[in-house]
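Working notes, beginning with the structure itself.
A single protein chain has been omitted from the complex, and every remaining protein chain is retained in its original position.
Chains here go by letter, A and B, matching the order in which they are written, and residues are numbered from 1 within each.
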Amino acid sequence: MQKLVEIVAGVTDGSLTATAVLEEHLGRIQARESEIHAFNLVTADQARETATKIDADVKAGKKVGALAGVPIALKDNMCTRGIETTCSSKILQGWKPPYDATVVTKLRQAGAVVVGKTNLDEFAMGSSTENSAFGPTKNPLDISRVPGGSSGGSAAAVSAGFAAASLGSDTGGSIRQPAALCGVVGVKPTYGTVSRYGLVAFASSLDQIGPFTSDVRDAATLLEVISGHDPMDSTSIPQAATSLVSVLEHGVKGMRIGRVTDLPEGCEPDVLARLEAAFDALRKAGATIVDVKLPSLQYCLTAYYLIAPAEASSNLARYDGVRYGNRVEAADLNAMYAATREAGFGEEVKRRIMLGTYALSAGYFDAYYGKALKVRRLISDDFARAYKDVDTILTPTSPSTAFKFGSKTDNPLAMYLCDVFTIPTNLAGHPAMSVPFGVGADSMPVGIQVLATTMGEQAMFKVAAELERAS
Amino acid sequence: MPEQISKETVVKVSRLARLSLSPDQAEKMTSQLAGMLEHFRDIDALDLSAVEPMTQPYPLKNVMREDVEMTSLDRQEVLDQAPAAESGRFRVPPTIGFDV
Partner (left out) sequence: MSDNAVLPNGWQLVVGLEVHVELATKTKMFSASANRFGDEPNTNIDPVTLGLPGALPVLNKHAVELAMRIGLALNCKVQPCTFHRKNYFYPDLPKAYQITQYDHPLNIDGFLMLPGEVRIGIERAHLEEDTGKSTHFGGTSGRIHGSDYSLIDFNRAGVPLVEIVSRPDIRTSEQARQYVAELRAILLVVGASDAKMEEGSMRCDVNVSVHKPGTPFGTRCEIKNVNSIRSVGRAIDYEARRQVDLIEGGGTVRQETRHWDDASGRTETLRTKEDADDYRYFLEPDLVPLVPEQSWVDQVRAALPVLPAARRNELAELCGIDKDGESAFVVVERGQDDYVRQVVGNGGDPRRSVIYVQQAFADQGAAPKVPAKDLAALTILERDAKVTSTQAKTLLTDLIEAGGGDVVAMAAKRGFEALDTGALEAMVDAAIAAEPGAWQKYCDGEEKALGALVGAIMKSSKGKADGKAVTTILQSKRKK
């Protein structure tokens, strides 16, 4: 399968056509999508139009963008004008937004070819895509296993070669965990790096968009395109995109890599073995491994599962059957609200709305939400101390490789534990990425997570590139 | 931390969230929430009295835009997506029962 950078180079110099590249990908979708279910919608017709136009531009000698001809899949929680955007929820099924998300505009301007909208856990709440209202996505490497979540469709699309790259969103690990489980690269950038305008909100202070690609260079290339200040997002950092591709060959000589000595328990031994192998590889490449302590790490799950549902309970209140989406008719307004939301939301979404509403309600706010915000400060402070001594930190991305369907659906808490290594960076607002690094005992891929401090993407990509070279 | 969550509280919260739960669902929700909240008691062990809450990951301030008008969305395009519309407006059932 071609890399993103190879497609751009080929389409730009005329040795490839966007149309041919697209058809190759559509062919793979045709062959395997029915068993994988990576997509909620394949936008083949629009994609062909876009590809034709890019080819015409190249022929006419016009300058084409940095992603010219790259087939890209979008998680179905990013608004696309006139194209259904569902969040894999019945409540939004059929909704065609009247506007494009900022990332979508940037992709179009860069000449990317959007091939479809990918499946996710409803409203990005989940770690397996089993919470999609439209059925789960299968892991392309073993269809009896989950692809991870919530951006499972986007991870599977890249893993199966349905798209050269895709975008996901990451609130507590929703890019990194499925990337690890599907054996691809997934990046959660620093909060504020990529505009959230047009990303359907789950938890506003945690959500970030990021890329899935088959290698580190492609991820750097795509992230450079979608990053940068957006005046439509008040939390967007007013800085130009960081140069990332330029640092990939720098190596890690002299870099200090953190090993967390008080990592939460519950990680599979084969996954931990890969982590040790990663430290060895970096040491061999000239890095120093430094022990760091993150004592508040163990409280992250609690802080996250109070903060994220609290914000979500407010963000998801707008699905009331009045302006868009689906409605269940009833005789009066409040009955309509309740019937609409009862029928429109799945179990997990309701559970989190309930949890979040409770955590914010009078009498409980201080005990739950207020405390969680303080724990958030603790973890942020822990990281700040650690990053005085190290440039990046390495952990497993997920405690296990891809698990079987149904193995965690009965126990919400067991599912929540999938995010134990990924959540802390969302709370801190830091960047982190997952790089495939060998396989576990079940021959399924293991992802190693590289963490860095705010705006520390360059250091993170240097280490990720080194791990990729060593794997 | 407060007492264990009761079914009455769950029902009250579901009303706040405009989610209708059947008695069975309320029962199940109560036990699931109670389980989670029990797990979340781990942070009770922390002394947080001197800790400032952290609400935003990146410390920005004074983000503002100029007062410049941009074109409205097309009304028809928007109303086409509405569950019910009439005379250029969104239509909703009457308000009875508990009012806000």
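Note that in this section a residue touches a chain if its C-beta (ideal position, glycine included) is under 8 Å from a C-beta of that chain, and two chains touch if they have at least 3 such contacts.
Keep in mind the model is a prediction, meaning the values are calculated, not measured.
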item: For the chain not depicted, the shown chains it touches; value: A, B
item: Residue among A:Tyr337, A:Phe421 or A:Phe461 that touches the chain left out of view; value: A:Tyr337
item: Contact with the hidden chain (one of A:Pro140, A:Gly168, A:Gly183 or A:Gly198); value: A:Gly198
item: Touching residue (missing chain; options B:Asp24, B:Asp47 or B:Glu66); value: B:Glu66
item: Touch criterion as defined above, residue of A:Lys293, A:Arg318, A:Arg385 or A:Lys404 at the omitted chain; value: A:Arg318
item: Missing-partner contacts on subunit B, residue numbers; value: 16, 18, 55-56, 60-70, 72-73, 75, 78-79, 86-96, 98-100
item: Sites on subunit A contacted by the missing partner chain, in the whole complex; value: 77-79, 85, 87, 92, 95, 97-99, 101, 196-201, 203-205, 231-235, 310-311, 313-314, 317-318, 320, 322-324, 333-334, 337, 357, 360-362, 365, 369
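The definition used in the following text is that only the chains that are shown with their structure count from here on.
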item: Of subunit B, residues touching subunit A in the complex; value: 1-2, 5, 9-10, 13-14, 16-21, 29, 32-33, 35-37, 39-40, 42-43, 46, 48, 51-58, 60, 63, 65, 73-74, 77-78, 81-84, 90, 92-98
item: Residues of subunit A that touch subunit B when the two form their complex; value: 95-96, 98-99, 190-192, 205-206, 231, 234-235, 237-238, 298-299, 301-303, 305-306, 313, 317, 320-327, 329-339, 341-342, 345, 350-351, 353-355, 357-358, 361, 363-364, 367-368, 370-378, 380, 412-413, 427-430, 454
